[in-house]
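Following: one structure in structure tokens, then a few remarks.
Yeah, one chain of the complex is gone here, protein chain that is, but the others are all in their spots.
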Amino acid sequence: MIPLSSPYLRRSNSTRRIMRLVLLSLLPGIAVYAALIGPALLIQILLASLAALGFEFAVFFLRKRPARAALTDHSALVSAWLIALTFPPLSPWWLTITGVFFAIVITKQLYGGLGQNPFNPAMVAFAVCIIAFPALMSQWPAMSLSLSLPEQLELIFGFAPRLDALTSATPLDVIKTVLQKTAGITHGTVQELLMSQNLYGTFAGRGWEWVATAYLVGGVFLLIMGVITWHVPLAFIASMTLIALVFWIIDPSRFSAPLFHLFSGGSMLGAFFIATDPVSGCATPRGKIIFGIGAGLLAYLIRVFGVFPDGIAFSILLMNLCAPLLDSMSQPAVFGSRPQVRVPGEKTP
Amino acid sequence: MDVLTAIAILTLGAALLGAALGFAAVHFRVEGNPLTEKIAALLPQTQCGQCGYPGCKPYAEAIAQGGADINLCAPGGEDGVRKIAELLGLEIKPLAEGAAQKPPAVARIVEDRCIGCTLCIQACPVDAIVGAAKQMHTVISSLCTGCELCLPPCPENCIEMLPVQETTENWAWRYPARVPALPPLALSPAASGENSC
Amino acid sequence: MSSYIFLLISAVLVNNIVFVKILGLCPFMGVSKKRETAYGMGVATTFVLTFATGACFVIDHHLLTPFGLDYLRTIAFIITIAAVVQLTEMIIAKTSPALQQTLGIYLPLITTNCAVLGVPLLNISRDHGFVESLLFGAGSAIGFSLALILFAGIRERMESADIPRPFQGAAIAMITAGLMSLAFMGFAGLDR
Partner (left out) sequence: MLKRPLAFRGGIRLAHHKYESAHSPIASAPLPERLILPLRQSAGRAPEPIVREGDRVKKGDRIAAAEEWISASLHAPTSGTVRAIGPFPVAHPSGLSAPAIVIEADGADEWGEKTPLLDSPARSAANRAALSPEETQRFLQNMGVVGLGGAVFPSHVKLSRAPNTPLQTLIINGAECEPFITCDDRLMRERADDVISGTLFLRDLLEVKETLIAVENNKPEAADALRAALARADAAREIRDVAVMELPAIYPAGSIKQLIFALTGKRAPAHVLPTALGVQCFNAATVYCVWRAVAHGEPVTHRVVTLTGNVEHPGNMEVPLGMPMGQLLALARPRPETDACIVGGPMMGFLLTDERAPVVKGSNCLIARSDAFFPPLEPETSCIRCTSCAQVCPQGLQPYELYWWSRAKNSEKAARYQLMECIECGCCAYVCPAHIPLVQYFRFAKGEVRAAEKAQDMAARAKERFEFRQLRAEREKAERAEKLARAAALQAEKLALAAVTDTDSPANAQTPTTENAP
């Protein structure tokens, strides 16, 4: 087939390739995470992926449209993987599938599918589930816990009682709960408190710091491949660092260091993989920077002062709300509409 | 007693508020309806009267006063209805029955049948027909809005509507079709062999 | 001072009148198709709401309570609000015909905007003083405008999205409002 209108040349690139690169750059994070937590993560990823493809197919079937292109563009997989990575790895199977349903069907396909959803599907899934099932969504296995594959499978698919003993507080939980309980009692800096609970690693939460580092590596790969631009991650990291620094300087016994915040929870995943989602985020350079700043600030505020253990999902959803407005207000100047260079010798009227 | 106080206070309040409203109604009175002009600006100004009103402005007035439906203007088409609906915050409607949008056309007088009666000149709302009594008349096609108002008065039926032809000058690109249809060109090597230098 | 700030944050974000209190949904759904109308409605509502809260406070504290007519509160408030809306409409019609036009039939809708009645009633139930009442009223109104404008921004983009037939129009707008509400739940706890 011959294209009707010029240009007749095209760079070989495709949405599928972009999505594949995103998946590829998630691999280091997945590898480290899985090494720490066990094969449960991989099971969750598989589960989420299958569910995502199934839901996509179902929607296209109901709409009587060919599903092939949508199923092979890997965009559903990206959402699915992000859900698997943000949900507790030992969540029961139905929780993951509920999340995927909200992501793929409600948030993405009801708005017309790829490229038209105003909200990030994975983050809607997270927000829905943490509000609907707060207890399940905060059962994070202890990093030191080593369960065998059958045990993990039983927890995910079986009816085994969910033992609270298996789960432990994440470093972010500790900051929130323990600090509030011990308000007024001097216990040194936050870092010392975490150390006392054996939750502090080299520079941030034990174990989690390496997962975050692996996400950072993947994110830099995405940057180098040109899939994302520097605006959002840089603005996100900078704003989060800055606000954390301010509070840390004010009171190091109540607030933890910026480095800790950057490498805890979903900060790195959010900065490089979620806030950079082009569909639900801002598209203009200035809009992207504001988006990143807003997401970074809100994530910190919600994480530290709000009721939820981590603020990434809500901060990104809140910035998603603002994205259309930010975009239209930050339209860059069209070439030539800036004040032109003065022509020498030209008389000014 | 309580009931009486309640009634008294409510009456007092109502009277006060009523007085304030009454004052405002006098003081902040607005003359005319600025909506009419805005609606008129969205109408195609063909003055064709197909909407049932004697011109575009009367129709605009009728819409502004809420008397007329917004989907009566055939030359404005669906796009025109959409614009009026957007202006007034109403739901978009399909064009009214019988108000189908026709392809743009201009009137032309078949000159050898024209008897110079000037009836069409009097009918033309935009003075796009020139001519004098007992002389042949001509439509200035660049001014003609295609309203067809000159057709009924003509005793000789000598005015015809010519659809505007597409030329390379007024042609515009089409909406991209998902599957373009273009016949392959006969640039076969056999053809090229005959003319090779 | 800081309590005032937290009150404002609470009214605008944490307890957003639309997304958390789920009040004032008719104008929220009706006037959010275009951003220009949303701005206008936001301004008008902010004005009416702030003014109405003040007026209602005065009426409640200096007219109804002294005479023990608390049971007339709802009807008295409704009358007050209706009058304020009428006044606003006339003033806008005189001063800004453009705004009057963009607001169209929605300006009288403010009368039936439950947020405008809800906020003065909430003020009474929370024992807010006059300044607090005004702040709460203004904050709720700003929160309403914010919700409206953000929603309008998203809806303008959605206008040309390929939404499945059964969900077009009000259905997807409701879902969007729900998801926005979900996002606003993230603010929970930030007013303490």
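Quick notes on this structure:
In this document, chain identifiers A, B and C correspond to the written order of the chains, with residue numbering beginning at 1 in each.
In this text, a residue touches a chain if its C-beta (ideal position, glycine included) is under 8 Å from a C-beta of that chain, and two chains touch if they have at least 3 such contacts.
None of the values given here were measured: they were computed from a predicted structure.
By the touch rule given at the top, the unshown chain touches A, B, C in the complete complex.
When the omitted chain is restored, the residue from A:Leu71, A:Leu114 or A:Ile131 that touches it is A:Leu114.
In the full complex, the hidden chain is touched by chain A at residues 1-15, 17-18, 69, 73, 75, 113-116, 227, 229, 278-279, 283-284, 327, 331-338, 340-341, 343-347, 349.
In the full complex, chain B touches the omitted chain through residues 40, 43-47, 55-56, 125-128, 143, 145, 166-169, 171-176, 178, 180, 182, 184-189, 191-197. Residue positions on chain C in contact with the hidden chain: 157, 159-160, in rising order.
To be clear about the criterion, only the chains that are shown with their structure count from here on.
In terms of C-beta pairs in contact, the better-connected of the chain pairs A-C and B-C is A-C.
Rounded to whole angstrom, the centroid-to-centroid distance between chain A and chain B, based on C-alpha atoms, equals 51 Å.
The distance from the centre of chain A to the centre of chain C, each centre being the mean of the chain's C-alpha atoms, comes to 33 Å.
Our note on geometry: chain B versus chain C, Cα centroid distance of 38 Å, whole angstroms. Contact of a single residue of chain B with at least two other chains is seen at no position. Residues of chain C found to touch two or more other chains are absent. Looking at the complex, you find that chain A touches chain B at residues 1-5.
Within the complex formed with chain C, the residues of chain A that make contact are 59, 63, 106-107, 109-113, 116, 118-119, 124, 127-128, 131, 298, 301-302, 305-308, 311, 313-315, 317-318, 320-325, 328.
Residues 2, 5-6, 9-10, 13-14, 17, 20-21, 24-25, 28-30, 34-35, 38, 86-89 of chain B are the ones touching chain C in the complex.
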